[in-house]
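Omission of a single protein chain aside, the complex is shown with its protein chains in their original locations.
For chain A:
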Amino acid sequence: MSIASRRRTSTVITYVLLALLAVYTLFPFLWMVMSALKPANEIRARTPSFLIAAPTLDNFVRVLVQHDFLVYIRNSLVVSLAACALSLVISLLAGYVFSRNYRMKAVQTTNFAMLVSQMIPGVLLLVPLYITMRNLGLLDSYGALILAYTTFVIPLSTFMLSSAYDSIPTSLEEAAEIDGASRLRTLTSVVIPVMVPSIVSVGLYAFITAWNEFMFGYIFTSTDALRTITPAIMLFKGANTVDWGGLMAASVIAVLPVAIIFLFLQRYFISGLMSGAVKG
């Protein structure tokens, strides 16, 4: 075989494999959206079809109106945005000293503690966390979820932001310092404005983690009015019957905000995630 034709075959093979990969990752979404648009009789067809005979928005209407999904969306938004803001403030501060004062004992200890804390996941602390939240009177409130989500994203957010600070020259701060600005002032008015892309990616990470979290939302809230979207989806799974059309419509609604944000900001997101993951 000539080199050119060999190269052509390998390109074809690459495309075939890439297409298979895309089918593997995207098919469930495609099927989710299609099922959400199918009327009840087509959902329950013995042989499911790739075409929708009579597309309908009934499932979405039912989910939003009858099942109060607007309330769950609002709850998820409030909790995720609050957790996102809170964890950004905390890890912007911690990440800064992680980057600038790495040699200090206090910083190294904190770094190690954060690394370890990333390895102690929620389920092992479920019981005492539940009891703590109950004692604080925070069960069935946004507070319990905001505090829990913030805590569990702090380590990775700090690692991500500290590596972002690493790429900003200290001369920038020194100039401000000579002008007589305080450390905090320098940080907020000189350093942070340069960090916007990294802050966006860390904020996204925190928001998406909170939006997608299930276990704490499921266990810390039992009032319907405060339920977040992921535990609400689980409610569709009844003991005997499942409203699959409604369930798939609800799933589309839960995925949509994250998918839209991601499509716009994927460049920042992936690079930010990587710098944190490799470092941590």
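Keep this in mind: a residue touches a chain if its C-beta (ideal position, glycine included) is under 8 Å from a C-beta of that chain, and two chains touch if they have at least 3 such contacts; residues count from 1.
One rule holds for everything that comes next: contacts and distances are computed from a predicted model.
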item	value
Per UniProt, the name of the complex member that is left out, chosen from "Tryptophan synthase alpha chain", "Carboxyltransferase domain-containing protein", "Sugar ABC transporter permease" or "Nitrogenase iron-iron protein delta chain"	"Sugar ABC transporter permease"
Selected residue (touches chain absent from view) among A:150, A:163, A:201 or A:221	A:150
Residue of A:53, A:120 or A:196 in touch with the missing chain, whole complex considered	A:120
In chain A, positions touching the absent partner	11, 14-15, 17-18, 21-22, 24-29, 31-32, 35, 43-48, 89-91, 93-94, 96-97, 101, 104, 106-107, 110, 113-114, 116-132, 147-148, 150-151, 154, 158, 183-184, 208, 211-215, 219, 229-231, 233-234, 236-237, 244, 247-248, 251, 254-255, 258-259, 262-263, 266, 270-271, 273-274, 277-278, 280
